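Below is one structure, written out as structure tokens; the observations come after it.
The other protein chains are all here in position, but one chain of the complex has been omitted.
So, chain A:
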């Protein structure tokens, strides 16, 4: 369960004009509120620069909010980032892998930091490697892998501690359809296991396939937040992509 209330992130932008410096406060995310429930997939959609990544980073405890509350699996992020991080699996386009390690070493590294008992870590690793087809390249350095191979390892490291909350930002970006399908399967499986999932993608067919609840963010504010079923019921455009574009333009 994720409960977000009036979450705000402001940055101070400094511009130099000759010898003078001017500071302006920019609200990357401005008092947003939403809930993500266990056993449901929540899609957070928005154009580039809308505040999606900042929101997800705040939920994951990577950056601190300027104000507002985020409660992740019962833990208030203001009370301790590390506790929140233990409960989250975070995968975005900017969470790359350590190129000089191999998948085995990578998963061991994450597993140990998540304090997973050795036997359990080994069992979970083997399960994920089998499920994602990593066994063939488990000893290969990540720097020498293809995009698809890397993404599979990223998914494995996101799921290794079996987190209650999963955040996937563009998880299938740049992947072939077969690899993308296996990742979609894993996201579905997480939902079936009653996990709370935030899924963000620009591929509307995937949103259509997975989404239960939906929020659209634009210029740091939530412009739509309801179930996906209601969203589809209210649609005026012919397809999801067009409806999304129209709503962003109208906001």
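The definition used in the following text is that a residue touches a chain if its C-beta (ideal position, glycine included) is under 8 Å from a C-beta of that chain, and two chains touch if they have at least 3 such contacts; residues count from 1.
Note that contacts and distances are computed from a predicted model.
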Self-check item: UniProt protein name of the chain not shown, from "ABC transmembrane type-1 domain-containing protein", "Hydrogenase-4 component E", "Beta-ketoacyl-[acyl-carrier-protein] synthase family protein" or "Sodium transport system permease protein"
Solution: "Sodium transport system permease protein"
Quiz prompt | Residue, one of A:1, A:62, A:184 or A:235, that touches the chain absent here | solution = A:62
Exercise. Could you tell which one of A:23, A:48, A:94 or A:250 touches the chain left off the display?
Key: A:94
Self-check item: Where the missing chain touches chain A, by residue
Solution: 11, 57, 60-64, 82-83, 85-86, 88, 90, 92, 94-101, 105, 109-110, 112-114, 141
